[in-house]
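Inspection log for the structure reproduced underneath, given as structure tokens.
Just one protein chain is left out here, and the rest sit where they should.
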Amino acid sequence: MSQQVSETANSSGFVHEIRVGWGHCDPAQIAYTGHLPGFALEAIDAWWEHHLNGDGWYQMELDRGTGTPFVSMNLEFRSPVTPRHRLHCEVWPAAIGTKSVTFRVDGRQNGTLCFEGRFYRRLYRPA
Amino acid sequence: MSQQVSETANSSGFVHEIRVGWGHCDPAQIAYTGHLPGFALEAIDAWWEHHLNGDGWYQMELDRGTGTPFVSMNLEFRSPVTPRHRLHCEVWPAAIGTKSVTFRVDGRQNGTLCFEGRFYRRLYRPA
Amino acid sequence: MSQQVSETANSSGFVHEIRVGWGHCDPAQIAYTGHLPGFALEAIDAWWEHHLNGDGWYQMELDRGTGTPFVSMNLEFRSPVTPRHRLHCEVWPAAIGTKSVTFRVDGRQNGTLCFEGRFYRRLYRPA
Partner (left out) sequence: MSQQVSETANSSGFVHEIRVGWGHCDPAQIAYTGHLPGFALEAIDAWWEHHLNGDGWYQMELDRGTGTPFVSMNLEFRSPVTPRHRLHCEVWPAAIGTKSVTFRVDGRQNGTLCFEGRFYRRLYRPA
């Protein structure tokens, strides 16, 4: 059973900053599309770290035994990502249940929305 | 205006093989989720290469001036990807129009469906 | 104690082929330098796979308990790598001992030497 989290709940506003660099860019001079899901995932990892006293996925899996396999991801690309600004990824749980969680990740550069992501995961503890 | 491509059309069956290795895997001993979109994109790049006499995105962009910015991607994860088998990515255009194209990519290992992807791109030629 | 392997020994010539694509390239329109070590490592992983009946690093570590931590790597870049040709990585053990192994990896495209790599690893079995 999942509980909707109101949009205002994210006024607490967790934002993870990523340095986009030369090595992320393709010959079109923008960050390669294949890197964007990884940016969003890193931001979700950092969200957990922020909320679990420094424990991200690594510690959740290895120390706490809490696995969270992904079920699906969806990304809408709005504007190219480049190294000219830092990438600010706003992360918030859009729906949290006892068995699953949906994260939203919005990536922005210099105030411009670059992508919107939705990531749906199962939560479990090994028996 | 887009034209539906029948499922039977992909009986021509373009399949791109990817060698999944140690370096793709995370501590859960499966390929890291963040790498899967890149696998699917590489398979689409290879699809173009196969259909354009060896020209993939690199040549399309630099030699032909045909850019194809992504609009969105969606992936459903069905089963973990590991180095125990090659990853076979079946690629086919699910809808082709004059201004856009939707690609489907199904990733399989040893006959098991690992992920299903949908990638929507715009097509354009610089004026 | 290590045993020198004569250059002629590699006439058996294990060569691993890598498809370089758009996503590997940076705005200079060549494969990003940061990807080249990964290409060479994949080639060494494939060398083991070829010589151990299909078992690469993943199976060596998880099934056989044989870890091989890296001690150092050295790469000399001779010519840019691009998507215009497949990358052929020739791999051979330049020195093999009971406790360590040195691999050489030469990357070539269309006959041109692109990079030369040396990778030194320790071998061990957990007690």
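What to note about this one:
Lettered A, B and C in written order, each chain numbered from 1.
The rule is simple: a contact is a pair of C-beta atoms (placed from the backbone, for glycine too) under 8 Å apart; a residue touches a chain by one contact, two chains touch by 3 or more.
Here the structure is a predicted model, which means the values were calculated and not measured.
Considering the whole complex, the residue from C:Met73, C:Ile96 or C:Leu123 that touches the absent chain is C:Met73. Contact with the chain not shown here comes from a single listed residue; of B:Pro27, B:Gly54 or B:Pro69, that residue is B:Pro27.
The chain omitted from view is touched by exactly one of A:Gly21, A:Gly65 or A:Gly97, namely A:Gly21.
The chain not shown here is touched by just one of A:Tyr32, A:Trp57, A:Trp92 or A:Phe115, and that residue is A:Trp57. By the touch criterion stated above, the residues of chain C touching the omitted chain are 27-28, 33-35, 37-38, 41-42, 58, 61-62, 67, 69-77, 80.
Touching the omitted chain from chain A are residues 19, 21-23, 25, 29, 38, 41-42, 45-46, 56-59, 61-62, 82-84.
Residues of chain B in touch with the missing chain: 22-23, 25-27, 29, 32-34.
Assume only the chains that are shown with their structure count from here on.
Separation between the centroids of chain A and chain C, computed from CA atoms only, is 33 Å.
Between chain B and chain C, the centres computed from C-alpha atoms are 26 Å apart. Contacts with at least two other chains are made by residues 38, 41-42, 58, 61-62 of chain B.
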